[in-house]
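A single protein chain has been omitted; all remaining protein chains appear in their positions.
Up next is chain A:
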Amino acid sequence: MVSLLPLCYILGSVTFIVGLKMMSHPSTARRGNLVAASGMAVAIAGTLFLYRDGGKGLHNFGWIASGLLAGGVLGVVAARKVRMTAMPEMVSLFNGMGGACAALISLSEFRHEGMAAPFTLAGLVIGSVSFAGSMVAWGKLNGSVRDFAFRGQHFVNILLFLVLLGASIYMGIAQVPLLIYGITAGALVYGVLFVLPIGGADMPVVISLLNSFTGVAAACGGFLYHNPVMLTGGILVGSAGTILTILMCKAMNRSLLNVLIGSFGGSGSGSGGAGGAGTYREISLSDAAVVLTYAREVMVVPGYGLAVAQAQHACHELERLLSAKGVNVQYAIHPVAGRMPGHMNVLLAEADVSYDRLLEMEAANDLFSHTDVVLVLGANDVVNPAAKVDPSSPIYGMPILEVEKAKLVIVNKRSMKPGYAGIENQLFFQPKTSMLFGDAKGVLQQLIAEIKTIG
């Protein structure tokens, strides 16, 4: 009997390619996502009903259906409920699920038919690393896991990697069944150690990298089953994820190796802090309110602090209030503002901020010299002038928002503690800068109340 299954798989592969392509342009992105999703549905349905191995179809439909149902319901609920600010950890969590799925497949296939192909092992190792790494990333992003590094960690990582590699090769030759559990455990530990030392600002890069790992793990499954849609889907994501990772590194002017060795996250903060404090000025809420109200051009620089405080709605309200008073308010968006590249745009869009008020970095930098007041909301490193002037700084060379060109800078932070990169920011000690301490949301709400009293 002629099977329709190959057609389903071809359809799936084509939709993945077309969907991904459409997702790379803002105007077609949403449709692209739907295209890919429908192709996935066709490929899954085809597998369920048309898959034949030696003339025999699949069974255990009760189990499969309950797995699909439980996963589907959980997935929809989690994806619908998650707050926009928590998006990065959600992506990381889902990625971990994919990695775990790939690892579980390899684990059970191994039991079935011994070591059919080295791809079973590769899928197991890569999937496990991706799962463990993603879980750590998830924990870090939601604040339950702290950065952790110890001396010689890179050495331990490399050693563990080599041991894993050796064990896998030995496994392939000698086929010692119990070793498979050792390899799984080793891969899980490696995943944890790999992500643990990497610092906050670098997390998106790591998530993207783990994303492409899971893609490769999925492709290993494709080799295992001679399944072309798993192969194209997996490899496509693997290579696209790698490119995305590199693009992100470029946006921060860092190399991938640099991110992985973690020279500015967590471990290597020693070099930066030396520049040391100075005196800074504080500004009162009422003074800030007056300054903003009587400005003509205001530029808001939203950052991580705004995202954490969920202050995007308050921020939009402030913008409307000031606009009503004749102030021209615009937003300067750094490519890596927020918790992931492009995340800030998503957050502000959620709060209904109009698209034409959002300026990309180059456009904003041209305008700062005409700006009366810059309001920095919880951004540190993306406005740090050290990136331009201090060759010894770990972020030297990273493109920044040149807020110091404006007439006055008001910086909202919770305290004088340095930001993600762990480096001091001389901007805060400049004469034209005033600090406004407090949680972004609280401060914005108080500012709004103050401005309303000015009338």
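We take it that contacts are C-beta pairs under 8 Å (C-beta built on N, C-alpha and C of every residue); 3 or more make two chains touch, one makes a residue touch a chain; residues count from 1.
By our rule, contacts and distances are computed from a predicted model.
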Omitted chain (choose from "proton-translocating NAD(P)(+) transhydrogenase", "NADH-quinone oxidoreductase subunit F", "Amino acid ABC transporter permease" or "Polysulfide reductase NrfD") - UniProt protein name: "proton-translocating NAD(P)(+) transhydrogenase"
Which residue of A:A167, A:A219 or A:V327 touches the chain not shown here: A:A219
Residue, one of A:A102, A:L124, A:I283 or A:V443, that touches the chain absent here: A:A102
Touch with the omitted chain, as defined above, among A:V237, A:A314, A:L408 or A:L427: A:V237
Among A:S128, A:N211 or A:Q310, the residue in touch with the chain that has been omitted: A:N211
Chain A residues touching the omitted chain (full complex): 12, 16-17, 19-21, 23-27, 29-30, 32-34, 36-37, 40, 43-44, 47-48, 51, 53, 57-61, 63-64, 66-68, 70-72, 74-76, 78-80, 82, 84, 87-88, 90-91, 93-95, 97-98, 100-102, 104-105, 107-109, 111-112, 204, 207-208, 211-212, 214-215, 217-219, 221-244, 247-248, 251, 335-336, 340-343, 345-346, 349-350, 352-355
